Structure formats: C-alpha cells, structure tokens
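With one protein chain withheld, the remaining protein chains of the complex are depicted in position.
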Amino acid sequence: MPLIKNNEFVDNAFRHIADEEALPDGAIVVSLKRWHAERDALMARNAPIALRLSSDQSPEAIGADVHHFAMIELEFPKFKDGRGYSWARLLRQRLNFKGEIRASGDVLRDQWLFMSRCGIDAFEVDPGTRIEDFRTALTEQTVFYQPASDRVATVLELRHKTHSSSQRASVAAE
Amino acid sequence: MYRYDEFDQKIVDERVEQFRGQVARRLTGELNEDQFKPLRLMNGLYLQLHAYMLRVAIPYGTLSSRQLRMLAHIARKYDKDYAHFTTRQNLQYNWPKLADIPDILADLATVEMHAIQTSGNCIRNVTSDHFAGASADEVDDPRVWSEIIRQWSTFHPEFSFLPRKFKIAVTAAPKDRAAIKVHDIGIVIRRDASGTLAFDVYVGGGQGRTPFVAHLIGEGIQAGDLLAYLEATMRVYNQYGRRDNLYKARIKILVHQIGPEEMRKQVAAEFVEVKAQGALALPQAEIDRIQAYFAAPAFETLRDDALLAQQKAQNKAFAAWHDINVSPHKMPGYAIVTISLKPIGGVPGDASADQMDLVADLAETLSFDEIRVSHEQNLVLAHVKQSDLLVLWQKLDAAGLATANYGLITDIIACPGLDYCDLANARSINVAQAVSKRFADLDRQRNIGELKLKISGCINACGHHHVGHIGVLGVDKKGVEFYQITLGGSGDETASIGDIIGPAFAENEVADAVESLVDLYLNLRQPGERFLDTYRRTGIQPFREKLYAAH
Partner (left out) sequence: MPQVLTANRLLDGEVVYLASDGAWVEELASAAVIATKAEGEAALVTGIEAERNQKIVHAYLFEVIDTGVPLRPVKQREVIRAAGPTVRSDLGKQARS
C-alpha cells in the first residue's frame, strides 16, 4: 500500500511480520500479541520496531512500553469503526507518544482530516490515490471548534485571542 | 438568539463547498453509492421511498423569522411547497433533487443553518426545552449550554464514527419538556445550594428496539467542566460501545451491560484525565459571550392583560384556544403560544411554505423575531404580549394554524412512517388521522384532558411511542400493517417506558381500541387524574381486560 506522510508519498520502512514468521533484520511491525510474548527478544534487536494494534486493542495496555516503538499502526477494519480515533488521542495525549501513528485499512478520503486532528500522521492509502486529493482533503476544513492533538488554534482561542504556545501548556506537552 | 461569528460561518461555508465537491464526484462516478452514502448521510441526505430526503438541523429548536422564511423559500424553490418538522427539532424536505442539494445547503448557510450531523453515527442535533427563556420554572436558559455543546460536537474529530448515533438533550427546568431521560445523554441544569449552576448528566436513555430510561451518571458537574465531562463520556462510549451488533450499539446497551455504577467509575476516571489536559475547560469569557446572545428580549413592563377576559367571553373559539394553547410566561403581560401543527385529520408536523412564511411574519411582529420548534412537532411563539393574542389567533385561524389541542389526544406525534420512510414497516400518519378524526370534538378532548398519543411506523421509534401515555407501533405481519399498543409511557421528568398491552390491531381497529381505552379511563379516573395517573394507579390489567374482552 502507498504511504503518505507530511503531504508526500514516502517509502514504507517497516515490514509487516506475521506472528509465526521468523524475525528478519531491519525495521518491522509486530502485533501486540507477539510483543507481549517476545518483548525481551524484540527489544534486544538492533533495528526500529513498530507495533500494530487492531481496533479493539487499547494502547493503554502497553503503558510505558510505548516509547520503545518507532511507529504504531492503528488498524481500521471498516471505515465505520472509529475506535482508532480515540486510540490516537490517548497515544498522543495520555501516553505522550512522539513517534509515527499510522492508519491502515478501510479509510475514506473524508476521514483523513479527522484522523490527522487526532494525531495520526501517516496514512496507508489505496493504490491510485492522488497526492493532490490528499492535500485537498486535509485543507477542505480550516476552522475547528475542538482542541485536539494537532495543536491547531481552536475557534475558542481565536475568538478570545488566547492561543499561544505558552498559554497552551497542556497541549504543547503532548 | 445565537448569531454566527466569522468562525462559525466559515465552518458551515467550507462544509457546503466540501459537499458540493462530493456531489460532483458522485455524479461523475468518481464515487460510487457505497462510498457516497456515508458522506451524504453526514450531511443529512437520505434516499427514502419516493425520493431523496434532506434533514436540516434546527439547533435546540430555535429559529429566527429570517431562517424560517428561508426554510419556506427552499420548500418552494427546490421541493413541493411544504416540509415536515420532526421530533428531533429538525426539518425534513421530502423531494429534493441530488444535484440541488449543494445549492440548498448554500442557501441555508446564508441564514446560519446547515444539515451537518443530522444523520450518521455522530453527535446529532442538540435538542432542548421549547419554552426556554420564557418559562418561569427554568434556572437558566438551556440554549446557552446547548449552543456550547453544539459547537463542541460539530465535526468532532474523535467522535464522528461512533458505534451508533448519539443524541443529547438539555433542560434547565424541573418540568422536563425535552424528554431528556430518553436520550443518550440528557442534561438537567439546576442551581446548587449556593446558587451556582450544576449539571446533572443522565446517560443511557433511549427508545428504539430496546428502550431504557437514562441513569444519573454525572451529578453536579460544574459549568466550566461540562465539555470535559461530555468528552469523557463520549470517549468511554467510543472505546467500549458495542460494534458487533447494530441493535446493541447505542450507549444505553453499554450502560445496561456494565451497569450504571461501573459506567460512573469509568467516566469519572476519564474525566480526571480530560480535565488534567485542561484544553476543554470552558473560559468564562466564552460562557459570557454566548449568554449575551440569549439575553432576555426587551420586554415591556406590563400587567396581565385586563381585556383578555372580555375577549374570551366574546369569542368561544378564541377562549378555547387560549385555554389550551397558551401557556404562562415568566413576565407579566406576556404569554407563550403553541401553534399546533396537528389540524384534525392532518399530517402531524407538516407545514406549507405559506404557513411558514405567515408564522415568520407573526414572530417578527409579535414575538421578538423568534420561533421555536418543539419535539412534539409544534411551533411556539415564546414571547407574545397578552394584548396581541386575539389578533394573533385571528391570523393563525385564517391560515388553518389555530387548532386548539396542545397536550390533548389529537396533539399526536407521528413519524412519517411507510408513506415516506424507507425503514418503516407500517404507515403512521393514517393512524394519526383516524384517531384525530375520532376525537375531533373539542369538548370531548378537553374532558379527557392531557393525553400524549405517539405513533411510530417501526421499532426505531422516531414517533416516540415508548413514551406515549398511549403508544402505537406499526408492525408488518406478512405484508399487512398491524399496530401494537403500549400504555403508561412518559417522556417527562417522571419518564417511563410504556407496557405492551397485548396482541396488535389491524389498521381499521386502532381508533376503536384507543377509544375503548379512553372510555375506561374516564370511568376509572379519580378527580384530577390524567390518563397517565389513572394508569399508574390501576396498572395495566383493567385496560387489558377492557380492550380484549370483546375479542
């Protein structure tokens, strides 16, 4: 699947590893189950490791381990399954995860903006997706009511002119 | 009432252009129907039996004259000269063309209206008390808080793909006119001992296939924390609400399965986290800003009108309408007028474009330019001088809008049913019309007193049948319409879910059955008892015996 990050197509550095598959060299993505089962061996490897979470797996279960991952992939089995939006926000705000959060699976063009606002910053997209469509989708709406994980000034802050890095300490700490 | 600032306006304008692009992509085939459907639903556009249906949000049921005129204009220009007011304080157009929808939304945006989140698994139009700002029993104007919630919930990035749709209702009066206990979240605003506003948050009410009355989950939440508490509740639901079964996906099922105590615990824990982030704390400046929009209009200092008694004595029809459709206002010399959209034998909730224009004119000249839409599918002029009532009544009467039946048996809630709706199993409007005609006699209606009859054409319960004193549910039995009757439901502060009385009735038997139940009530009632009171005292048995005795 093509991958978009920072408004550009980028190469996918991570290889998906099935639970039974032998561990190769290089950057890999493993399931939560495999992480739990082989945590020490995985941590001993000298290459970036990423975690994939199915839509029913809360990142809170990982706790402080979260910082071992270079990337966390949130799976969206159906576009209607919106749990990943909450998982992304928990990763950014509660677990203070700074790495890449990637969305994979059944994602509609018109969901990219919401995902981005929740802290997802990499998107697996259908082959044939045009980068212009992605950029357009992310700029179709430019004004937002809610504070989210993207640190964009909210309507409330614009109205009351309170938006500044210092005054948004709690969000800046994400 | 609230007015958009540049930010509110831009959000709606951008949405119109976004949807214009989506419709264009659909018409060229870039999007197929499966891809387009979730997008159109997020803009309130359904495909019903005969045509598309566009559902327009009327936030907490408040409209200006200018907005209502635009709704009338749209009905004329793009539809068939009428529209339907719903139990969710929305308005539905039944015949718009797909290619016209972007233009309709653009027209709506010019009067600060939209169809955002009137469908889909997101937070829907926030509803409230239709007497807000006018009734003496409220502790604050609930629309201030409804507007704050409207903004927070509009395009919420985290909560736009919930397990299922989500409805929030707000009241600030002990008398619940907004049916808050049968909403996913119902908020009761009260004042604590020190006079400070406190928010009681009821969670997990709802109708549909599995009706529940909501549980008190958050008690005495402070104003500045309201959004943080709602965000916490939504996050618990978004994470743990069921997604494996459409019929078990509403928050009421989650609350029921884990229990209110566990729900309280989970929300409380999440609330601590959200509060710690701080970003959702409501600044007093914003509360003040929105409150200013809902400041009381420039009421004159009046006394209760001395002429009224004389006018009533001289005009029996006016007197009846006054007694039934006019409610007391918090200011001396003013009144709250309910304009019934339930003419005898008519279609509940429908209004013609001409009627909408007339009501807009009357509101502009006689009620501070403001109209309310009630969840009972009526319109309300909330601030009418008592000395203007006679003139108002005459104008309404000439337009067929002076039906005196507010709260009576012919003030029936009915969903569109199988006459329009793709989901319906049976018609609703025809049943409403039959019952309405049967009880047309006003003296008889007044003798019966308050009786809330509510009819749904399918188990989704858009017609609120579960909370009808008498509820009627249309079902399909091998291609034939049948109607199941429930008794004892109530959507007010004493909320209860109706009990099924027995086997369903054929279409032509429903009016007889209702009449039989009403006759028994008249025999059984003790002084001062409404139908619901008698039912609650006697239980279902006498009604069941009476109804099925002949069968």
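Think of it as A and B in the order they're written, each chain with its own count starting at 1.
Please note the rule applied: a residue touches a chain if its C-beta (ideal position, glycine included) is under 8 Å from a C-beta of that chain, and two chains touch if they have at least 3 such contacts.
The shown structure was predicted, so the numbers you read here are calculated from the model rather than taken from an experiment.
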Where the missing chain makes contact, among the chains that are shown: B
Which residue of B:429, B:513, B:532 or B:547 touches the chain not shown here: B:429
Selected residue (touches chain absent from view) among B:334, B:420 or B:483: B:420
Residues belonging to chain B that touch the chain removed from view: 26-29, 32-33, 47-52, 80, 95, 97-99, 347, 418-420, 424, 426-427, 429-430, 433, 479-481
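Criterion: only the chains that are shown with their structure count from here on.
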Distance from the mean Cα position of chain B to that of chain A, given in whole angstrom: 39
Chain A partner contacts - residues on chain B that touch it in the complex: 5, 7-8, 10-11, 14-15, 17-18, 21-22, 35, 38-39, 42, 121, 151-152, 154-163, 235, 238-239, 243, 273, 276-280, 283, 285-286, 289
Interfacial residue positions of chain A with respect to chain B in the complex: 58, 79-83, 85-86, 89, 93-94, 108, 110-111, 113-115, 117-118, 140-148, 155-156, 158-160, 162, 168-171
